[in-house]
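Here the complex is missing one protein chain, while the rest keep their positions.
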Amino acid sequence: MIGVGIIGYGYWGPNLARCAAEADGCHLASVADLSPAARRRASQRYPSADIEEDWRSLIANPKVDAVIVATPTRWHFELALAALHAGKHVLVEKPIASSSREARILIEEAERRGLVLMVDHTFVYTGAVQKIRDLITSGAVGDIYYYDSTRINLGLFQADVNVVWDLAVHDLAILDFVMDASPLAVSATGAGHITGSPENMAHLTFYLEGGATAHLNVNWLAPVKVRRTLIGGSRRMIVYDDVEPSEKVKVYDRGVSVDGEADLPRAEEELNRLRLNYRMGDIWTPQLSVKEALLTEMEHFAQCIENGTKPMTGGSSGLRVVTLLEGATQSLGRRGQPVELAGMRAAS
Amino acid sequence: MIGVGIIGYGYWGPNLARCAAEADGCHLASVADLSPAARRRASQRYPSADIEEDWRSLIANPKVDAVIVATPTRWHFELALAALHAGKHVLVEKPIASSSREARILIEEAERRGLVLMVDHTFVYTGAVQKIRDLITSGAVGDIYYYDSTRINLGLFQADVNVVWDLAVHDLAILDFVMDASPLAVSATGAGHITGSPENMAHLTFYLEGGATAHLNVNWLAPVKVRRTLIGGSRRMIVYDDVEPSEKVKVYDRGVSVDGEADLPRAEEELNRLRLNYRMGDIWTPQLSVKEALLTEMEHFAQCIENGTKPMTGGSSGLRVVTLLEGATQSLGRRGQPVELAGMRAAS
Amino acid sequence: MIGVGIIGYGYWGPNLARCAAEADGCHLASVADLSPAARRRASQRYPSADIEEDWRSLIANPKVDAVIVATPTRWHFELALAALHAGKHVLVEKPIASSSREARILIEEAERRGLVLMVDHTFVYTGAVQKIRDLITSGAVGDIYYYDSTRINLGLFQADVNVVWDLAVHDLAILDFVMDASPLAVSATGAGHITGSPENMAHLTFYLEGGATAHLNVNWLAPVKVRRTLIGGSRRMIVYDDVEPSEKVKVYDRGVSVDGEADLPRAEEELNRLRLNYRMGDIWTPQLSVKEALLTEMEHFAQCIENGTKPMTGGSSGLRVVTLLEGATQSLGRRGQPVELAGMRAAS
Partner (left out) sequence: MIGVGIIGYGYWGPNLARCAAEADGCHLASVADLSPAARRRASQRYPSADIEEDWRSLIANPKVDAVIVATPTRWHFELALAALHAGKHVLVEKPIASSSREARILIEEAERRGLVLMVDHTFVYTGAVQKIRDLITSGAVGDIYYYDSTRINLGLFQADVNVVWDLAVHDLAILDFVMDASPLAVSATGAGHITGSPENMAHLTFYLEGGATAHLNVNWLAPVKVRRTLIGGSRRMIVYDDVEPSEKVKVYDRGVSVDGEADLPRAEEELNRLRLNYRMGDIWTPQLSVKEALLTEMEHFAQCIENGTKPMTGGSSGLRVVTLLEGATQSLGRRGQPVELAGMRAAS
């Protein structure tokens, strides 16, 4: 029974705390937060947990085997590193750190000490994303042509990171999980519309090895909430709509193939069209697991600690995502000028 | 009663022909097409029109006062120029020509001869786009932050132009009509997934003067048909969904403003958020004119000829759109490297 | 090549005329209408057809082998009977007649003369309804539990029939085609809200032999257009949404079965639930034929005449539907008091 301590009981922390309390294989041992109000809420909800103001006390607590870092991004590195130094396993909210340099230091430290280092790429643990990965790896989708995601809503603006680091990170984590191809280059455009705030809108195109592309549309200033991803393949296409209450993943038996019959006479009005065959087949909406992703993730964390196995979203996954965020940010500042990412996987 | 002749009775031509036949102020005098089957259909449908194989006969026909060019793009310039030379008013399917150079020649020729030169930017004549322009020019939207459009479906692949020249042209025509700000630069990315065909997927970001951005997502290889545009402004936001049968334009009284109350105490968990005020107000769905856009357009064409007035979508509008298409194509070939467009309006 | 004459070129007639002109196996020989404007439109559209003011001339025309009756309901009987008397095959717009007595006379007359008598139950010829029938007859749906349809919109109010005779007739025609079970009784409620007009809103429940029920919700005074039918079966359930542009039929592998494991201990909070097993499986959206239903219907009409075969929607189908309309109307006047329909199939 792994004792879990959580640093940060603000926006996302309470969800992680609840799952740590409910998950098989672990229990909530301690919560640390600077805010008296947050500590009061945590204490009322978890009367048996040790509630701390200073995160150093939480890390030092012998009841705590594993530390969850659920603070603003800028503190991820320092807290995660301190926890690793204290011999604790670590789960860090996304993104794993503020830079690839920091992420590499965390990975090395965890490896040196034989500790589990995991990043909270929550969507990877959803029934939807697991199903999409199955569809891709089984060959049902065929060659991947593109991944095209829209992740927009009104708020919540972050003070210390732009919309890319806040929202695109989700898609990059999903991409890292479902696709094998490494990104080679990125072109990113965007804008900040609110004075004094970072970019709240961005469009990112990643060129992947093998010819596929991935495009992400992220926006904190949209009137409606959209969470929709299209995945185009040579055999089938997927629409993943996370706002749908139950029909989140639809598989379309649709596509285009080059028509081999070259000798058909064609009327003038068809001369302008390519000789293509448009396939419009059935749609299939698989039933997905309804288990809460965060709970699945927490149990996976506990099992990795228990068995000494690598997490599905380990430090290297966190590093790859941060590297892409860095490349995108660089291009964003240059109005879309492409930034090479070659050698990224190798480097990580 | 203006006599209208149409060159090209393939995919879009029959719609233009029908509107020319039904519109007030004009009648369908002649149809020309190389295909015998097309001529047969035209003849059966319009027994009183002169049906021609050779477009030269149509242009030379004294019953024809105005010529509609509804052929593949690569022939627009030659046919439109010939019609102008023959002293005929001209309406060209979008895009007006294959290059800005060609567009300029057409404009000059029409001006020299005092003829109407108009481009078939159909969406400009829809109730939806007219309403959006009203909302913007009346100040209801406030400062425009962005225009973000998704225009995707399965097919129809074109042989002589890529998806940008086929689909993005619609959004650029709308943008040209509803917004005053000139584009300063464009970054475009994209890919072609079908061997032997041009790019079937592209993402375009235009940087406009004054700080707004416009992003267009166009794709011939998507499993679903989407026609959705978000327009974000400082006062209100618009969602324009052209696939909706009746509720195409929704106006959201939503937005974000910087909160002036700086002295409120804040809990730790809020430190990471900006001091912003999120406004979530009512939604308003105006009833739109249900008159067919193409019919409205045709009557506008007839009136411009009758009264010697400038069309809403005249040659200069066609030129501006083609110039943007050229810039986008250039950037597309360079993986998003930004292409400057400054001086474009001036030049046109 | 069967010559088709159409009586009535008002709201629906032009669609029938167009299909008669385009369908394989027949051509449009004549159109009759009392209105000069309607005759002018017909003449312009079909210059080679004989255009008549008096329907008697159309029926007497030797070029006319088959007559389509596309007038208001109250004239269906008289015109169809006259056409049969003249030895012409007949296709009548729905409902086939104003009463079951009239319908029976038409059936007898057609049989006596060996003529085809068909009713325009258009939906039967859609890809959606054909697919639904296949799903039911193949056993994929299992035992049918219920058919529950909502068919509502704003307008068009009819002067001579109420909403049941105008809208419910569609569902009854579909039911007659896809289900074998005979209706045993009907309970109908409804109301008229506009002074001087018949009922514009009604709810009909049919009790079918074998225990299934069919419910129809029809309304001319609804703010939105809905065309949605749920079919519940023991093995699968269907949602048929005719407003959807492409995904009209969805098959749900969902249902409830009685749980056999009776010895499980149960907590107090579960005592109140039945021991049932809820099955939540995949959804399947079959691709449907996109051929226009009315064209399919017209070609079927021509083939039945050619081959002397029985139409899928023959006179007896029209009679059964009218009998149900009569029963529903009777119950409607008595605030839902059930009206027995037993022996209906036998009688017909």
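Should a chain be cited, it is by its letter among A, B and C, assigned in written order, with residues numbered from 1 in that chain.
Just so we're on the same page, a contact is a pair of C-beta atoms (placed from the backbone, for glycine too) under 8 Å apart; a residue touches a chain by one contact, two chains touch by 3 or more.
This structure is a prediction, so every number in the text was calculated from the model and none was measured.
Of the listed positions A:Pro47, A:Pro62 or A:Gly114, the one in contact with the omitted chain in the full complex is A:Pro47.
In the full complex, subunit B touches the omitted chain through residues 247, 250, 253, 280-287. Where subunit C meets the chain that is not shown, the touching residues are 8-11, 13, 33-35, 37-38, 72, 145-146, 148, 150, 152, 154-160, 185, 187, 189-191, 193-197, 201, 203, 205, 207, 211-213, 215, 217, 219-224, 230, 232, 234, 237-239, 252, 254-256, 258, 267-274, 276, 278, 280, 331, 334-338.
Assume only the chains that are shown with their structure count from here on.
A straight line joining the Cα centres of subunit A and subunit C is 51 Å long.
Taking each chain's centre as the average of its CA atoms, subunit A and subunit B sit 37 Å apart. Look at where the CA atoms of subunit B average out and do the same for subunit C: the two points lie 42 Å apart. In subunit A, 280 are the positions where the chain touches two or more neighbouring chains simultaneously.
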